[in-house]
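The complex is shown incomplete by one protein chain, all other protein chains being positioned as in the whole.
Chain nomenclature is as follows: A and B, assigned in order of appearance, with residue numbering initiated at 1 for each chain independently.
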Amino acid sequence: MTKDIRDTKRNHISRRHVLAALGTGASVVAMPWIARAADDTIRIGFPTPLTGPFAAEAKDQVKSAELAVKQFNDKGGVNGRKIELLVRDDKLNGGEAATRTLELIEKDKVHAIVGSLSSAVQLAVNEVTRARGVLYVSISQSDTINEVKDFSKYTFHEALNPTMTAGAVARHAFKKGTKVAHLVADYAYGHEMLRGFKRAQAVIGAETVGEIMHPFGAADYSTFMPRLRSMRPDILCISNFGRDQANSIKQAVDFGLKQQAKIVVPVLLHNQRLAVSPEVFEGVVGGSNYYWGLESQLPSAKAFNDAYRAANGGAIPTDYGAYGYTGVSSLLQAMQVAGGTDTDKVIAALEGLKYDVAKGPQYYRKCDHQSVQSVLVLESKKKADMKGDSDLFSIVANEPASENVLRSCTELGFPA
Amino acid sequence: MDTELILMQLFSGVALGAILVITALGLSIIFGMLGVVNFAHGALFMVGAYAGLWVASLTGSFWWGLLVAPIMIGVFGMAIEYVLIRPLYGRSIDDPLLLTFGLSYVLVEGVRIVFGSDGIPFPTPSSLTGVVDLGVGFFPIYRIFVVGVVFLVVVLLWLGLEKTKFGLIVRAGARDPTMMKVLGVDISKVWLLVFGLGVGLASLGGVLSGPMRSVNPEMGALVLAEAFVVTVIGGLGSLVGSIIAGLLVGVVISMTALFAPEMATIVMFALMAIVLLIRPQGLFGKLA
Partner (left out) sequence: MTSPALAVSPSASARKPARFRSLVTKYRVPLSILALCLLPWLLPSKALAVNVLIYGTVAVGYNLLFGYTGLLSFGHAAFVGTGAYITGIAIGQFGVPWYLAVLMGVIGGALLAFVMGALSTRTRGIYFSMVTLALAQLVYYVALQTPSWTGGENGLRGFTVNKINLFGFEINFLDPVNKYYVLMVFAALALWLVSRILNSPFGAAIEAIRENERRARTCGYNVERTKLLSFTLSGTICALGGTMSALHLAFVPLDSLHYLSSGMIVMMTLLGGASSFFGPFIGALVFLVMEDVFSLWTSHWQIIVGSIFVLFVLFLPKGIWGTFLTKVMR
């Protein structure tokens, strides 16, 4: 007790020292982080997984988004205001994405967020933007984000959703009486794809001969192959994504399933096809939002490709990359219409917007803010038929934009 | 469920187990002799696949890749032991584990920088493509080849450890390193070679897996988890344990895939938890 009293005085001084030191330290260190002064630049936050398995897609997204921003800035910006793109690495992790989005909103004071490359990440960003009333244009596939439970009036879903892609592929590949075996990744995205296929199947009258759920993120699919063979399907429909897709197709081919059945997937990815040989993918059919080969049919695709090539040393834009362009362009067009960044006005402008920047006419449906747009059905080319390194697919169908292929608003839980 | 399918499934399980065996063996050898838990094993498996691909593309032949890459990466492994692991002997058993954990980040990111993050195609050698009729169903020739290679490696390893002088030193060193030093054996040289051997086995697994799976920087993460599960079930440091547990895990996964496919991954961890709770040292392990 006495010892404590004796010590108090000296401690007191040293504590003051500490406080002073800390105070000085704080003011010095804090300087660089002070929130930027309010200028009139329009800032768009862009979280995307620059690290991880979809880094190549993410980099393409960034290039496309930067192109859209550059085109607007070259034309004098939105109502004279320059646009700035703030790219952040979300590491394909919802928690990381939520943190980056909070930073973008709280520190960088962005006017809108565009981005994401996975269902989970876009739902995390959606949660943050919804609570804070910030505009968000989501550019990766999900059915969940359309449903009333996750709906945010501030969020616009520019990407396709599983109902659209799986439906388009099914309408092209299935016929009445076709026997279909499903291999499905056992998580939300896989289930959504399966549901999309089965919806279309029911209309067409194709028959399901079997369904196998595989664990999400598995590396070996050999143990599912004997059973898939024994189902004797006409079509093997593989509803998974990225690495899972590459591995499962490769192993299905190894087990000779391609001799027996046609392989169909909901989404074909340019970069994932490059990561696996053309022999493996040959003849595989799948959906896509964009393929550069569209330029021979469509002027807007040609214009987009040319601008992209000019900005990126002749490289062509890829599927998920193109979302960066369509997503940012639609937002900036709406801001132009709204005459600025007032959130309610931009929402109204987006809801009324008709745009065609790369892939034909598109617009956002009022109830769920889903972009109604065309769906491409692609077939992977034989190596001998490829005219160059980027000539990977042929367009076998281009299903035009139509609300009829979407789930109806009432089905999603919105009031009729 | 017909018997043909169950037999096919059994065979798929054994073939899957073969890959598990080869990666688990490397992990187990390193732990058994050096007491080091190598968390970079999966990353080295992945580096091996890339090295195999690289050598194969230089020489135009898969066979050179299969032969040279494991030796190359094995030597790289020795360098790792010499530079990074050696200073940690005598410290806590956790230290090498933590170091290799950090190392795996470096290796994965290094490969991303050199080869890109997307993955690279690794075609099956043309002489081994296609399927063969096993009587109960069709099976890829390449996978049968893998089973053969693993069998060969296991036999060579057994001969090397049981029938040679080097093997004798290794086994004795694992049991009592101090005694070996007293007897004038340069035990650090033995450890160097053993670490290189373990890493070489990992990269051999990587090259063999290349044509079956897509080759990408993250391919090692799953393999690491699988290899751990197998070695722990078999008993850390027990080579026989790794072999039997590898085949067991393969067959269990395969049978689960038949009856409850969505459980095919989780079953492995459940099996490990059960084994450890009943027999904490693993099936063939000795109590510490």
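By definition in this document, contacts are C-beta pairs under 8 Å (C-beta built on N, C-alpha and C of every residue); 3 or more make two chains touch, one makes a residue touch a chain.
Please read these numbers as outputs of a predicted model, since none were measured by experiment.
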Candidate in contact with the missing chain, chosen from B:51, B:207 or B:229: B:229
Contact residue for the chain not shown (choose from B:29, B:103, B:147 or B:239): B:103
Hidden-chain contact residue, picked from the options A:188, A:395 or A:412: A:188
Positions on chain A where the hidden chain makes contact: 11, 14, 17-19, 21-22, 25-26, 29-30, 33, 50-51, 55, 88-89, 91, 93-95, 98-99, 102-103, 106-107, 119-120, 123-124, 126-128, 130-132, 142, 144, 149-150, 186-189, 216
For chain B, the residues touching the chain missing from this view: 31, 37, 84, 87-88, 91, 93-95, 97-99, 101-106, 108-110, 112-113, 221, 225, 228-229, 232, 236, 262, 265-266, 269-270, 272-273, 276-277, 280-282, 288
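Here is the rule we use: only the chains that are shown with their structure count from here on.
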In the complex, chain A residues that touch chain B: 51-53, 55-56, 186, 212-215, 217-220, 222-227, 229-230, 243, 246-247, 250-251, 254-256, 271-272, 274-277, 279-280
Chain B - residues contacting chain A, complex: 5, 8-9, 12-13, 15-16, 19, 112, 116-121, 123-124, 130-131, 137-140, 142-143, 212-214, 216, 218-219, 222-223, 253-254, 257-258, 261-266
